[in-house]
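Let me begin by handing over the structure; questions about it come next.
Removed from the display is one protein chain of the complex; every other protein chain stays in position.
Right after this comes chain A.
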Amino acid sequence: MPVTCSSLSVVYGRRQALSDFRLSMAPGEIRGLIGPNGSGKSTALQTVAGLIRPAAGQVEIDGTAVHGLPRRVLAQKLAYLPQHPAAPEDMTVEHLVRQGRFAHVGLFRRYGPEDEEAIRWALDGTGLTALAGRSLRELSGGERQRAWIAAALTQQAKVLLLDEPTTFLDIGHQVEVLELVRRLSREQGVSVIMAIHDINQAMAVCDAISLLQNGVLKFDGPPAALAESGLIETVFRVRGRFVTFAEGGPPHFDLSLGVIPA
């Protein structure tokens, strides 16, 4: 199992941000993490990434506990991309993407052919090859987001955690990122956990979905089962219904606007 979480709980001061969170992923699985704002999606991702120490429970990657692993060893197994990461404005795209190789080169080792190849591959996969020499200040929000995704990709980790990777992107680039995620999972067996707001994108791309509400796991299973559960309406406090457009296609949530649920 690439990733297993056993009854994780995270406490911020007095607030229980995550309680009894469980997760078990197969190699190459794409896992969607959905839930209202403040439901604990980012907290769950950061805990899996070893950035937050849980009050209880444990995260394991390939059977090894995440907490206690040196950062650089962990970074070879797991890449995590925060929501709106900051970087110096005068840094070039190529230089940022290069940072992702730190896990492999460390303090002293020279960048070898396999490092340069990883950088080139990540730039190419995110469509940034032509922009490699630009500074971050010259990029649009979407290009910046892709540059960060490219940096995470150069880690060439088998587990990829993405916190809302499609926000800021126009619909074309959203699809590009989702396609990239799918390619990584299908062709290279990368397991992906991503927090995502768009329910229909989650339904279409993910193999399994975890639904969070106030730090509590409300659902864990395949998209079709989530559609049948009726939980989307209650957890997000909206009215709508799931429809299927094509035989075997993903269920699509059709939101009814102008109706406030009781």
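Quick note on the criterion: contacts are C-beta pairs under 8 Å (C-beta built on N, C-alpha and C of every residue); 3 or more make two chains touch, one makes a residue touch a chain; residues count from 1.
One rule holds in what follows: contacts and distances are computed from a predicted model.
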{"item": "Protein name as given in UniProt for the chain not displayed, \"Lactate utilization protein\", \"Iron complex transport system permease protein\", \"ABC transporter\" or \"SpoVR-like protein\"", "value": "\"Iron complex transport system permease protein\""}
{"item": "Residue of A:Ser6, A:Gln99, A:Asn200 or A:Asn214 touching the missing chain in the full complex", "value": "A:Gln99"}
{"item": "Hidden partner chain, touching residue among A:Gly38, A:Pro88, A:Gly112 or A:Gly221", "value": "A:Pro88"}
{"item": "Positions on chain A where the hidden chain makes contact", "value": "46, 49, 51, 70-72, 74-76, 78-82, 85-88, 90-92, 94-96, 99-100, 102-103, 105-108, 111, 132-133, 137, 148, 151-152, 155"}
